[in-house]
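Missing here is one protein chain; the remaining ones are kept as they sit in the complex.
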Amino acid sequence: MLKKSLMLGLALSLTLSTAAAFAADKVSIVYIPKNTGNPYFDSLVKGFQDACAKLACDFTTAAPATAEATSQIPFITAQTQRGVNVIAISPNSPDALNQVLDRARQKGTLVFAVNGDLVGNFDHRDAAILPVDFTKTGPGQVELLGSMINYEGDIAILSATTDAPDQNTWIAAMNDALKTNPKYAKMKLVATVYGDDDPQKSTTEAEALLSKYPNLKGIISPTTVGVAAAAQVLQSAGKAATIKLTGLGTPNQMRPFVKDGTVSAFQLWSPYNEGLLAAYYAVAVKNGTIKNEPGATLDVPGLGKVTVGPDHIINTQAELTTFDKNNIDKFNF
Amino acid sequence: MSTETHATPQVSAVRDAATPRPRWQVIVFRPETVTFLLLIIAIIVASNLSPFFANFSFILESSTYYSEYSIVALVLTMVIISGEIDLSPASTMALTACTFAASYQAGVPIPAAMVLAVIAGGLLGAFNGLMVIVFQLPSIIVTIGTLTLYRGLAQVLAGDKSIGKFPTWFVGLDYRELLGIPVPVLIFVGASIVLGLIVGMTIFGRQIYQIGTSEVAARHAGIRVRAIKMGLFILMGLTSAVAGLMAASRLGSVRYDLATGGELQMVLMVMLGGTYIFGGRGTILGTFLASWLLVIIATGMTVANIVITSQLTVMGLLLIISIIATNAIYARNQR
Partner (left out) sequence: MNALSQSFGLLFRRREAGIFVMLVLFCIVVGIIQPRFASLETARIVALAIPLILVSAMGQMMVIVARHVDLSIGSILGFSAIVAGMIFRDHAELPIFVGVLAAIGLGAGLGLLNGLIVTIFKLPSIIVTLGTLSLYRGLLFLASDSRQVDPQYIPKPLIQMSQTSPIGGIPWIVIIAFAVALLTYFFLDHTRIGRQIYAIGSNPTAAPLRGIRVVPVTLLVFTISGALAGLAGIIYASRFGYVNPGITGVGFEFTVIAAVVIGGVSINGGVGTVLGTVLGVILLGAVNVALPILGVSAFWQDAIYGAVILVALLIDRSVRRRGLKSLVAGNRA
């Protein structure tokens, strides 16, 4: 019975048709965000969509339910099977995807890491589209907070997970800036805590900071979930006047806090532009108008001339955008 | 003898024909038949949903993502037939895989680290067994506790770092093929045959059914209930550890969140295969078919670009419908 049904199953699947090649001549792009329901990636998707409307490429997006390390794997395999030309992915893990991405690339699929890179595994993707030069992000945040607290007093960092590669790059640069730049000599980093990008944990950690360090003057939270949770905590505790907060957040998430003065300024880049650039670059490489190699340049409407950097890393913009009361209503993402 | 016929539906399919119920009905109204029909329907639907689906090597490749769960689900079937349940195997996978990776990182050679992981799995299973059998606590709530505990310990052990950089010979089990079939799938098929024979053909197998049908009666019949149950829990732990190592090999790296939510998939496979949630009934064949059904459904929906959120809905619905249907079929056959 066991064998019989197995054989039957085999026969059935074999008699059904084999995979057809992808029919369209248009460049087909799929974007796989970290997880579904994450508003950050909605605007990134919008960038892809707008670019593909102009360039006439086929665009789809498919996202797993959770941002767990392995959740994207079946999607990569399925998209490879669909024969898409380009897989753009915001990886949930810097190393768990290596095998499956290699397989996709062996079949001729172009693989881009978008918004986050496969740190330490660059040879498993073809290029990376990142928002800004990440080496400048940390010092930029320190400068912004410093300007709010007159460059003086205890400060703390509320990050995502202890293993988040981007956040760790920024935090290292923050530490470096605080140590080496005499301008920040009177700013003292008392704690770096991790909220795991979970609203509840971030809230608890932020509350613990307030309770543990009564002289705290400022908090930097370089993650969208953390900065929103910290803002909510400051607002609840009524301590926005004594403790300044800044970080990386989306305008929609931070709007009420900027308007009521809990947060005077925070920073981010445009995820929309990442999607836009990724689509333009994908089409240009696929059509052979440019080569995917460091030094190549591409003109993207709205972004100007973009140059491929070392390690095939491409940045969408030079500097972070700072959002405050005056400009926040111009942004909707 | 009469209790045995009742207790072993797999063998009893033929013997039951002696009852007034027509033979065709007995065969048709078996949960495994329903699972098999669903499998065929799923294949047809999936092929129509997307032209990219019906490709044998693609389905096999996709099935390697589920083989780890499928293998554990086979043993879980035996546990559920015996009247218990184990909700902690996915967490056990994570904790054993983290044990493996952490000891490798600490300089333990890979084979020794693998042995360590399997031993750890056996201990974790034995701990479940201890709580259930010695302290006589309900397995369902015990294993909810250990589900949280084991994953928590995995996090304590490995932090939230991903541990990788294993030697190449260890990585990529799912890409090794034998006769064109990926090794994890072969392991799953092999395990199905072996366990199917044990459960269906041996005295030990029949004893499991008897324990699940009536533990008191089984004890009176001289069956070593506690030893068998303990053995099943330990086997769960060992199998989960092997599955954890397979996942580590497939991914080439290990994190504490490995196999998160896997327990739902495993229970789904067992339920979908027609195993009776209250014990005493069910077959390895049913779980085997159900595993493929799940692979087909998940793969079919993913390749057809059906949003993942619909997949969650379908999985939840399937679990509920399958237990309702199984329950109804057994109630009908008992009449």
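For clarity, chains are labelled A and B in written order, and residue numbers in each chain start from 1.
Here is the rule we use: a residue touches a chain if its C-beta (ideal position, glycine included) is under 8 Å from a C-beta of that chain, and two chains touch if they have at least 3 such contacts.
This structure is a prediction, so every number in the text was calculated from the model and none was measured.
Within the whole complex, touches from the chain that is not shown fall on A, B.
Only one of A:Q49, A:N175 or A:T204 touches the absent chain when the whole complex is considered: A:T204.
Of the candidate positions B:S57, B:Q155, B:S214 or B:N305, contact with the unshown chain belongs to B:Q155.
Of the candidate positions B:V199, B:M236 or B:M271, contact with the hidden chain is made by B:M271. Contact between chain B and the absent chain runs through residues 131, 135-138, 140-142, 144-153, 155-156, 159-160, 264, 267, 271, 277-278, 307-317, 319-320, 323-324, 327-328.
Not every partner is drawn; the one left out touches chain A at residues 35-39, 42, 65-66, 193-194, 196, 198-201, 203-205, 207-208, 210-212, 214, 228-229, 232, 235-238, 252-257.
Just so it is clear, only the chains that are shown with their structure count from here on.
In this assembly, the C-alpha centroid of chain A lies 36 Å from the C-alpha centroid of chain B.
Per the touch definition, chain A reaches chain B in the complex via residues 1-2, 5-6, 9-10, 12-14, 16-20, 36, 60, 62-66, 68-70, 73-75, 77-78, 81-83, 93-96, 98-99, 103, 161-163, 196.
Every residue of chain B that touches chain A in the complex is listed here, in rising order: 36, 39-40, 43, 47, 50-52, 54-56, 58-59, 61-62, 65, 159-162, 164, 171-172, 174-175, 189, 192-193, 196, 247, 250-253, 255, 257-261, 285, 288-289, 292, 298-299, 302-303, 305, 307-309, 311-312.
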